[in-house]
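Questions regarding the structure given below will be posed in turn.
What you see is the complex with one protein chain gone and the rest in place.
Each chain carries a letter (A and B) given by its place in the written order, and its residues are counted from 1.
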Amino acid sequence: MRISRLYEMWRRFANIASLTITAVCAVVVMAPVFIILIYLLANGIRSVNWEFLSSLPKPPGDEGGGMANAIVGSFYMVGLGLLLSLPVGVGAGVYLAEFGRSRYGNAVRFMADVLNGVPSIVIGISVWALLVVPMRSFSALAGGVALSFIMIPMIARTTEEMVRAVPNSLRAASLSVGATYARTMWSVVLPAARGGIVTGVMLALARAFGEAAPLLFTALGNRFWNLYLDRPMANLPTQIYEYAKSPYQDWHRQAWAAALVLIAVVLVLNVVARMSTRERFRALR
Amino acid sequence: MRQRSMSIVAGVLVATALAIVAGCAPKKGTTTTGSETKVQITGAGSTFVNPIMSRWSSEYEKLTGVQVNYQSIGSGGGIQQFKEGTIDFGATDVAVTAEEQKDFTRQFVQFPVVAGTVAVVYNLPGVTQNLQLSPEVLADIFLGKIKKWNDRRLAELNPGVNLPDQDIVVVHRSDGSGTTYIFTDYLSTVSTEWQQRVGRGKSVSWPVGVGGKGNEGVTGQVKQLPGAVGYVELNYAVQNNLTFAAIRNAAGKFVLPGKSTGEEATRMAVEKLKQDIGSSVVNMPGENSYPITGFVYVLVDKQPKDAAKSAEMKKFFEWVLRDGQKMAVELDYVPLAEEVAQMSLQKLAEVP
Partner (left out) sequence: MEAQASADSKATDHARGATFWSDRLFKAVVVACASVMGLLLLLFAYELWQSSQLSIRTFGWRFWVSRDWDPVRERFGALPFIWGTLLSSIAALMIAVPLSLGTAIFIAEVAPRWLRQPVSFVVELLAAIPSVVYGLWGMFVMVPWLRENVQKPLAQRFGFIPLFEGPAVGVSMMAAILILSVMIIPYITAVSREVILAVPRTQREASYGLGATKWETIRYVVLRYARVGILGAIILGYGRAVGETMAVTMVIGNRPDLTTSLLQPGYTMASVIANEFTEATSPLYLSALTEIGLLLFAITLLINALARFLVWRVTKGEGRY
């Protein structure tokens, strides 16, 4: 009798202790997010001013200067990557959702996941050989293509899920009034899945925005303004890498500022994407 | 919220499309900014030359409007990319050898544009003066044969210095670098054992020590570790207030790295350079020449794909070799001796 009472107490204790440990795990896991954000703010906030956002880099020895061209360059190449990856990614996602039960469908799904896991440095080297060498120039185009290779599998997989989540009653209704299959997909299913696809696209944008490794050998970087597709272009991640390695205090200061700008963009994309996801789920419920 | 995220994505797409349309406007190796037309030249390579190169680029743009975009991807990268023809000029801390030139499909010239000295830096609490090191002792430290700071041979070279009983921690570059090349080139020149066991190269198999990434990594570690000794470009040592050693040169005198001692070394190299512009300039004779000195070379096409651009590039390097040299001093580089600059200009004249 007493032993079983003790055992009961032990069970209750183990229950509470273990559940508490999971809460502690969650706190430990969340801590780095806040620590890193606090450091970025502390080291970067004073340097993110109008000069930093609006002017070109200055050579060492001259204080100040900024990364305006790198900020614009990052947006430009990520946008270009999106332009290239959106149609392909959505198309592939539709294929996976609609025809993906075949053997080829499984193969494509597998390849999309592998592609998602390919180290980004490998993508950089490949695009260099594919585009930079034949064009005989580093270019914004090569940078955009490298980023699109990162985004394609991400967009494809989200599109697949979102298209699949569209209620079948919608399809059936459209087909039953005589719409062709293509028209049903284009005018009914894809618009219904649009919100979710956009969320996935924003997460892909956020990832592409922070990638340095694929741009090292493709976009190269630029000290000046450039909007041409066939010329080297500056971007934030590689600029941070270069400034962090330099001996100059002023460049370290700017590396922190650039990291803060980078994280701000990435966070905004993430927050907006998650909030719209939540709303979508609420709508479905 | 869904509406907002949609408009963000749409906004990014439209903005990019507009920018690309703007970027596709007709041009010929030029950018149109306002009413003036700008040439843009792309170069890449040596990390070491990056600060001075961006200085030159910025000054030259103010003067002429020509934009020289230099990216520090590393010396090897500079040579490699130049070979592939993806950049207009390459910059490297190690000259392309006659052997390597066979791999090139195009004719090109190489010439020095600036020089630098490599400082031997250390962190010894209580020792603030510049230590004196002989080539043999330096080699033995980096070979791991001298293990303590109060070693007899070190004490003999530095009478009156209170050397602590402390372990020596060698710090070296972990990534490939021109700095390492100059340093190991020097050690290979002065020590046969180093030459046989390790050799010269941009990255070598180090007998002892810990690695640091970049000049920055080495400076950081030397600063943090009592007993550490390492080698960095002079500008890193100066920027970070590290103490550095005087090295005994070929003439038997102890000299510190710096503008005048480096310049002396490049002047002493003139005869040698006349034979081969890519020859090594470490351990040069001369009372005041600092022995661990090296050049940064630029590679330029003899048969350029874009003649107009090439002409602008030629003007830029002419300016660098004449007016640009005085800017080298401010950033702790070594300007080329007059004779060497003249040789570079002659080489440059071969470019159309």
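Following the convention adopted for this analysis, contacts are C-beta pairs under 8 Å (C-beta built on N, C-alpha and C of every residue); 3 or more make two chains touch, one makes a residue touch a chain.
Just so it is clear, the structure is predicted and the values come from calculations on it, not from any experiment.
Novice: For the full complex, which residue in B:P51, B:G74, B:G262 or B:P291 touches the chain that was left out?
Specialist: B:G74
Novice: Just one of B:G199, B:P285 or B:P352 touches the chain that is missing; which is it?
Specialist: B:G199
Novice: For a quick check of understanding: of A:V48, A:A70, A:A142 or A:A156, which residue touches the chain that isn't displayed?
Specialist: A:A156
Novice: Looking at the whole complex, which of B:Q224, B:S279, B:Q303 or B:Q346 touches the chain that is not displayed?
Specialist: Looking across B:Q224, B:S279, B:Q303 or B:Q346, the contact with the absent chain belongs to B:Q224.
Novice: What does the interface between subunit A and the hidden chain look like in terms of residue numbers?
Specialist: 11-12, 14-15, 18-19, 21-26, 28-30, 32-33, 36, 39-40, 43, 87-92, 94-99, 101, 104-123, 125-126, 129-130, 149, 152-153, 156-157, 160-161, 164, 168, 171-172, 175, 180-183, 185-186, 203, 206-207, 209-213, 216-217, 237, 240-241, 244, 252, 255-256, 259, 262-263, 266-267, 270, 274, 278
Novice: Mind listing the subunit B residues that contact the chain we can't see here?
Specialist: Given the touch definition above, subunit B has residues 73-77, 79-80, 94, 100, 103, 167, 169, 174-177, 184, 198-205, 210-213, 217, 220-221, 224-225 touching the missing chain.
Throughout what follows, only the chains that are shown with their structure count from here on.
Novice: In angstrom, rounded to a whole number, how far apart do the mean CA points of subunit A and subunit B lie?
Specialist: 36
Novice: For a test of understanding, state which residues of subunit A touch subunit B in their complex under the given definition.
Specialist: 57-62, 75-76, 78-80, 82-83, 86, 132-133, 135-138, 140, 194-195, 198-199, 201-202, 205, 216, 220-229, 231-232, 242, 244-249, 269, 272-273, 275-276, 279-280
Novice: With touch defined as at the start, can you tell me which subunit B residues reach subunit A in the complex?
Specialist: 1-2, 4-6, 8-9, 12-13, 15-17, 19-20, 22-24, 27, 31, 33, 40, 42, 44, 47, 50-51, 54-55, 57-59, 61, 67-73, 81, 84-87, 213-216, 219, 235-236, 239-240, 305, 330-331
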